[in-house]
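Only one protein chain is missing; all other protein chains are in place.
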Amino acid sequence: MTKLRHLIDPQDFTVEELEELFSLADEIVKNEKKFKNVCDGKILATLFYEPSTRTRFSFEAAMLRLGGQVIGFSEPGSSSVMKGESIPDTVRTVGSYVDIIAMRHPKEGAPRYASYYSPVPLINAGDGGHQHPTQTLTDLFTIRQTKGRFSNMTIGLCGDLKFGRTVHSLIKAMSRYENIKFILISPDELKVPDYIKTEILDRNSIEYLEVERLEEVIQELDILYMTRVQKERFFNEADYIRLKDSYILDKEKLKLAKEDLAILHPLPRVNEISYEVDEDPRAKYFQQVKYGMYVRMALISKLLGVM
Amino acid sequence: MTKLRHLIDPQDFTVEELEELFSLADEIVKNEKKFKNVCDGKILATLFYEPSTRTRFSFEAAMLRLGGQVIGFSEPGSSSVMKGESIPDTVRTVGSYVDIIAMRHPKEGAPRYASYYSPVPLINAGDGGHQHPTQTLTDLFTIRQTKGRFSNMTIGLCGDLKFGRTVHSLIKAMSRYENIKFILISPDELKVPDYIKTEILDRNSIEYLEVERLEEVIQELDILYMTRVQKERFFNEADYIRLKDSYILDKEKLKLAKEDLAILHPLPRVNEISYEVDEDPRAKYFQQVKYGMYVRMALISKLLGVM
Partner (left out) sequence: MTKLRHLIDPQDFTVEELEELFSLADEIVKNEKKFKNVCDGKILATLFYEPSTRTRFSFEAAMLRLGGQVIGFSEPGSSSVMKGESIPDTVRTVGSYVDIIAMRHPKEGAPRYASYYSPVPLINAGDGGHQHPTQTLTDLFTIRQTKGRFSNMTIGLCGDLKFGRTVHSLIKAMSRYENIKFILISPDELKVPDYIKTEILDRNSIEYLEVERLEEVIQELDILYMTRVQKERFFNEADYIRLKDSYILDKEKLKLAKEDLAILHPLPRVNEISYEVDEDPRAKYFQQVKYGMYVRMALISKLLGVM
């Protein structure tokens, strides 16, 4: 991983590099104290050109738990002065003060453009509806830690599969492993885009099935990745009324599921997972939050070359 | 204090627990250096759903002086993303990143509700016009440090005694000590609410006196707790003009007061204490600011179980 200075696209890592990263993250989970000074004297800048408190907190907590420090801005308002200047000048300036940058930007491609000029490692912390690579790392690490493997699995993706960038990235990432089957659960309006099917699934000869209702297939799943379904995305009210309950995971539906199912969600949720599910040992989404912090600790350490 | 995980209401502490807290705070005052690493590796989240720079600074400085770290947001703008999700989900998420939370919220009861779900200790940093327990701890600790006792005192409360939550909390808190007398100084419109008189003062057989003018009673006081009186609170202009100068503490009125009077104010002030009073050794309100930081240092240490 020595040649990698930036993380812009979830696919920037090979399967081998991912495993190296995850095994470091796992070491941190098991013995966090050992790592509490590895970023001593280092500074992270969180440049958030749009607010995302959850992601910002995860990066900041990660850096602080490594013994590093943080400066940054968290919304357009406080960054207004820097918006007047070009991205190249901003990263060259900020890169004079800090050792690593996490950039969130509403404009697709801004972090990649920034990385060309950054004198320090730069992490894409989400660019519009485009990429959010550390969410994908979080999802993958959660699968690894809860299932103990990346291959030989049936993965259900449920909800809005059309606009959800995390879903598309997860399909791409998991398609690199052996014997993966996807079950794509969504209303017709919100199906996975065709290019994902042809360019990723078909090209890699990945088995997949498209269905409309979660209850039909939940018993087959090893992983269930839930996402939000917004009413506004439906073409007509009738469809919405007919289907909406199918995309809500509750105790009833869970009765049909495997004992060792792992339920993931990128959060925040609205109502697509009932609160009653939170107590079920198969609910892993809050664990996933914590894994997100650990995988960012590993990522920062790797990019800074301190581990 | 081992069973206490949260601080939501100023009455959450018994008199004995308070004394334990204050004697730790006093130790910190006397030997701050000794405590500079006790929160090493710990993180505080300041979740301020409404701005309160003064309170936020006090918490953050407290945590940093203990060797801990801080993440957070300070106003509705930057927290917008999290406002879309439920309080339980937010505290479970943030509680995955940090070791302790200070929450300020415009909605009464929000911190208590949050505490039911928080995996880490949660401190109410003010919830609307309801409670502000760390202000009460600050007031009490200032009384303890400046007077050397909590009993055998005449306490004057001056200004808006109707809407001031810090005044109500202070009455409740001090009513638990021996031989306390209150002198309640306010215009008729802004008198202490009846339930405070019947449920707190009368029930505990606390002596009290209600008067309209500070100059009438200032000579009797051991403590004078000043608060702001807003013109808008008066029913008629005539009353306001007749009384307004009675609620302004100046050098002239102070001539009548005891040598060892302690003047407190929760700050910020507008004009209810003249600037000329700042130089008087009896003015303790800036000392009170500093005690507020020390008592928060003690509180954080206790809740984290590091002291």
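Order of writing sets the chain letters: A and B. Residues in each chain are counted from 1.
By our rule, contacts are C-beta pairs under 8 Å (C-beta built on N, C-alpha and C of every residue); 3 or more make two chains touch, one makes a residue touch a chain.
Quick caveat, the model's predicted, so the values are computed rather than measured.
Interface note for the absent chain: among A:I28, A:A45, A:L66 or A:V277, the touching residue is A:A45.
Listed residues A:V94, A:I185 or A:A262: the one in touch with the omitted chain is A:V94.
Within the complete assembly, residues 33, 36, 51-54, 57-58, 60-61, 64-65, 70, 74-75, 77, 267-270, 275, 286, 289-290, 293 of chain B touch the chain that is not shown.
Where chain A meets the missing chain, the touching residues are 41, 43, 45, 69, 71, 73, 77-82, 84-85, 88-89, 92-94, 96-98.
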